[in-house]
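Let me begin by presenting the structure, written as structure tokens, before commenting on it.
Every protein chain of the complex appears in place save one, which is left out.
Right after this comes chain A.
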């Protein structure tokens, strides 16, 4: 008991030796400031970081989670749309420098569930965009009508931990499609983890499955109507290329869906999963609702004229 009392006295003596607190934000310890900043929304953080360099460093050290972040740009203006805690924030600017300074802050602090990039015009000549070495932290990334070089620049700026990348290329990027072959080539060379997956949907490219196989003729292990399997430099691993084809998404379908996956070389053909509907829906959640003729009839109701013409 006496030792407890001694300890207690020691603790309380320590507490009385603490300085008397001031009541000003500037005298608050950094850890409390960070807790307060953690409770602020994006606009307040942006304002606070403009007050002084010390505050800017603190604000920039605090991550901020976004459900969705959309970065867009064309020849007229640049736009950012952010969604966090069911609130939307947007910023537009026709000043490239100002916009990218802002993007660099968001890139540094933002943790995105979904990140959408859509810069239609090439930014390769724009040093602040290309050379800035800050990385995006995102789980699901989508490139929508994005210039190919811009897309590659952003892909290089993605932190590890990305779960999916969706790429909707424009027709102008068609010539660059060969770049997609670099993905299996990278897996062949780098001994990638089993389960690593890349999915892509491409519009109106006839024979793209065969074109793809032509790139890897010397590595083909087996090939069929829906699947092809190629060797990697690691004897234990193969790459499975699957074409997303079933009763609804037929071989003549306008959009082609492909999935590339690193698999074990031991995997038997009987172990292949017929789950193309599942992975196609991940890329395009509405496609089956739209093209499945049965559900189309159900949804169209009494308007049979329209339904008939659609069927034709």
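Throughout what follows, a residue touches a chain if its C-beta (ideal position, glycine included) is under 8 Å from a C-beta of that chain, and two chains touch if they have at least 3 such contacts; residues count from 1.
Just so we're on the same page, contacts and distances are computed from a predicted model.
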{"item": "Chain not present in the shown complex, as UniProt names it (candidates \"CDC45\", \"DNA replication complex GINS protein PSF2\", \"Skp1-related protein\" or \"Exosome complex component RRP41\")", "value": "\"Skp1-related protein\""}
{"item": "Option from A:39, A:86 or A:268 whose C-beta touches the chain left out", "value": "A:39"}
{"item": "Touching residue (missing chain; options A:51, A:88, A:122 or A:222)", "value": "A:51"}
{"item": "Candidate in contact with the missing chain, chosen from A:28, A:183 or A:281", "value": "A:28"}
{"item": "Chain A, residues in touch with the chain not shown (by the definition above)", "value": "1, 4-5, 8-9, 11-12, 15-16, 18-21, 23-26, 28-29, 31-32, 35-41, 43-44, 47-48, 50-55"}
